[in-house]
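Attaching a single structure in structure tokens format; questions to follow.
Only one protein chain is missing; all other protein chains are in place.
Showing chain A:
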Amino acid sequence: MSEGPMAVVKPQMKSFIWLQTTDGSIQQVEEDVAMFCPMICQEVLQTGMGSSKNYAISLPQRVNAAMLGLILDYCRFHQVPGRSNKERKIFDEKFVRLDTKKLCELTSAADGLQLRPLVDLTSRALARMIEGKTPEEIRETFHLPDDLTEEEKLEPLRNITDDPRIRLLNRLYARKRKELKEKQNLKNIEVEEEQHVDERSVDDLLSFINGGIEDSKGARASKNKRKNRRRKEQPRNSSLNNENGDHKESNNFSSGCIHSDSNNVASPSKTSMSKDMASVIFSPKLGFNEGDIDDELDPAMKEQLDREVEDFARRLNSVWPERMQELLSFGQERRLVPVTINGNGSFKRCTEDKILLSRFGQEMMVMSSSCLVSLSV
């Protein structure tokens, strides 16, 4: 065409990239805006897609039309080179003033498009929404389930059976428990009657176990410590270390205590429950593979362990009844702990475990296993 005065001046041709979101809608976007997104850029350069409607680039599922719109607004602003840092900052601050749901969607979408600066911006905004909140408040903000159960909070303590020594001790503990129970049964007819049938499900028992496990863990730990103590004290205070004397004394003491235990306990079911609890906790049926344990230990260690276990067993006889009493009374005391947790005065219906655990402060929680997960509320 000639370039006379009547020549049509063509408008500057802009290139467009065609994008398709999962809901099926296809749109065209200015090239320099779209190419600001690394994922789109990559697609265009590597596969040549996006040049026409039929060859629209399929965006990841997380990027719906609404989010795409927002992201493109972001890109449209930031891809202009002339803007000052201050301008950009002001834009960004306004940009993230979204409700929680949108902010989450946007973060996810930005990540899908690999748009790092926007991911950072939205992530920081989400972090600010989390800061200073309690777990309950965070759950409310983000509509998350409260699915950490009491059992789970306490459960990991049961996993402290990795140490072969502890498994060995548990096994012996179980045997001793059985022996003790048999002795009781012979001595105390009442107790025997209550033993007969426990019709509750395994689940009930397990949940009760979890309530009691932490105490017995404490017991185990303190027994280990006692063992060391005893060795240390032997040279120091031999008058207190008449082993045979101790043994006899404690045996009498223990049977006396059991007797009084069963009489003093509030309800018969509680007695049987706790006794069953004892046997279930430490029963070999709970999955200790006796064969495995011995194979893992070398002979020298095994010998030492045998000695330690014997020592431990002796102590078991003297201490177990007291421990039972404690477990029972401690369980009752826990129920008496007041319920209010939050300052807002609302009365939360929680189990006593959660109440107690919720009173722990943050440091304890940092250190804890998931049992102590709950201790950080």
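Here, contacts are C-beta pairs under 8 Å (C-beta built on N, C-alpha and C of every residue); 3 or more make two chains touch, one makes a residue touch a chain; residues count from 1.
Note that in this section contacts and distances are computed from a predicted model.
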{"item": "Name of the absent chain as recorded in UniProt (options \"Armadillo segment polarity protein\", \"Calcium and integrin-binding family member 2\", \"Chromatin accessibility complex protein 1\" or \"Protein TRANSPORT INHIBITOR RESPONSE 1\")", "value": "\"Protein TRANSPORT INHIBITOR RESPONSE 1\""}
{"item": "Touching residues (missing chain, whole complex) on chain A", "value": "61-62, 100, 104-105, 107-108, 111, 119-120, 123-124, 126-128, 130-135, 138-139, 142-148, 152, 156, 214-215, 217-222, 224-226, 228-229, 232, 236, 239-240, 318-319, 322-323, 326, 330, 333, 337, 356, 359-374, 376-377"}
